[in-house]
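Of the protein chains in this complex, one is absent; all others appear in place.
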Amino acid sequence: MQVFFQTIIGGISLGAVYALVALGFSLVYRTMGLVNFAHGNVVTVGAYLASTFYLTTKLPFALAMLVAIAVTAAIGLVIERVLRPLENRDFDLMLIGTIGFGIVLDALVIMIWGATGRAVPSPVPAAPIELFGLRIRTYDLVVLAIAAVATVLLVLFLSRTKRGAAMQAVAMDHEAATAVGIHVGRSNAIAFMIGAGLAALAGGLVGPLLYVNPALGGALGIKGFAAAILGGFGSIPGAIVGGLAIGVLDSFAAGHFQGYSELVTFLVFTVIIMIRPTGVFGERTVNRA
Amino acid sequence: MTAMSESATKTAQALTVEGLTVHYGGVCAVRDLSFAVPAGEAIGVIGANGAGKTSTLKAVMGLVPRKVGTLRYGDVDLSRVHARAMVRHRIGYVPEGRHVFAGLPVEKNLLLGAYVRKWNAETRATLAEVYEMFPVLGEMRGRLAGALSGGQQQMLAIGRALMARPRLLLLDEPSMGLSPKLVEEILAVLLRLRSEGLSLLLVEQNAKLTFEATSSCLVVENGEVAMRGTSAQLRHDPQVRRIYLGL
């Protein structure tokens, strides 16, 4: 039982990071109906930027994160602007376009920071907390707290602000949104910016948990995407539940199948998608002839 | 409804459209259409499905690529105004009822109608007026718009457009999918809006509703005007009766 709970705790902190990545996917999907395959690469960029400002420029960790978020948000703007001609037109082409951006970002990361990785020391004391016989790393709690705050802010933004409502309206019906005066392009740009910012947040946070290397974002991106789909694409609570579920699944798979954890995670994920393609919180859509 | 009607009557203006043409790919949907909506009047556009009615409306709004000779509202040239800016010229667009923001609550839908205005006490007052006009929306304010019935969604689409306090309303088939009783209700709403001084451009396949709600009409076929006249004339025109009413 002890081991069981310890495994869950181990999964939850990484799960929180997956959830942040999933939030980025879901936000962009919810507000512009697009799946951003470059999202994972933006995570890598965020992780490198945050660690660079933290380690090299010696900024405080929180400040380093903020700078990283700002820079990646700008990258998000560029991606949106280039792909704007395809918006509301060809879904598959846009998907491939974002894959292209992913390839570009991947190359840029290697050009700037090299192919080797770097370890980022934890910004908080390393000694774990003992609770009911379970060991919890302090940094895990930080990650969880930040993920929770980010989620709450995002939910408040979407449900309480005019801009948030407008952004969702754009994805639901861009013509009707235009007719009430919403600038669809600008709304999409903001969505992409926030999505990229979330990616940087996830990347920055994951630095001290994992080794920062060029392949980091690819792995996080695909797990985050899986999490988003698992929870129901576009759903905010779904992204959180999906992220935590994938984290825990990962953690159990790592415990039981060691090296094969990825294999098991993706097989389980595939089976779940086949049983329930709309995910846990997904809505059924009606297709019209 | 006083505030809404007051501003409408005081500043009513005429919409003038000349030489409107819409192409989709190689297909011509609207060909060289001209008409006007005089201040405070209601004009109807009727025709069969595929005749180019909806395209006409969207083209006036600027939602589809178009060519147009003259597009004027009062003395404002609208031919270069982007669709999203039309609402600032107090032109409201009511798409066919399915086009509400299905995943957002009713009240959010309405508030988004007032997107270009500040969400303040005045907006609240307009909201109360819309709820007064459509009590059912008030009862459903917390529900997702997608969960409403067809008639309620249509009311919501009209209510959303009213939130911006338009002086001219473009309506795309408000009777679509509604039972006869609901069509009567929509007619009552349209007549009320007219009595409050709004100008209406109504696109419909329901000829009966259109003749009762408007003062004059265009009949379009294949993107061109086949006939025009006052609604009273057209209603008795044998050709109209044969084609659109099947008599």
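Note that the chains are named A and B in the order they appear, and that numbering of residues resets to 1 at the start of each chain.
The rule we apply is simple: contacts are C-beta pairs under 8 Å (C-beta built on N, C-alpha and C of every residue); 3 or more make two chains touch, one makes a residue touch a chain.
The rule is short, and it goes like this: contacts and distances are computed from a predicted model.
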Name the absent chain by its UniProt protein name; which of "Hydrogenase maturation factor", "Deoxyribose-phosphate aldolase", "Metal-dependent hydrolase" or "proton-translocating NAD(P)(+) transhydrogenase" is it? "Metal-dependent hydrolase"
Omitted-chain contact residue, chosen from A:L14, A:V67, A:M94 or A:V120: A:M94
Given A:A16, A:V35, A:I136 or A:A150, the residue that touches the chain left out of view is A:V35
Answer key for A:L134, A:L153 or A:L267 versus the chain not shown reads A:L267
The one of A:I12, A:I222 or A:V241 in touch with the missing chain is A:I222
Had the left-out chain been drawn, it would touch subunit A at residues 35, 37, 82-83, 85-86, 90-97, 99-108, 110-111, 218, 222, 225-226, 229, 233, 258-263, 266-267, 269-270, 273-274, 277, 284, 286-287, 289
Which parts of subunit B are in contact with the chain that was left out? 25-27, 48-51, 146-147, 149-150, 173, 175-180, 183, 205-209, 212, 221-222, 235-236, 241-247
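In this text, only the chains that are shown with their structure count from here on.
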Taking the complex as given, what residues does subunit B use to touch subunit A? 58, 61, 63, 83-88, 92-93, 95, 99-104, 108, 111-113, 115-116, 119, 160-161, 164
For subunit A, which residues count as touching subunit B in their complex? 162, 165-166, 168-169, 172-173, 175-184, 283
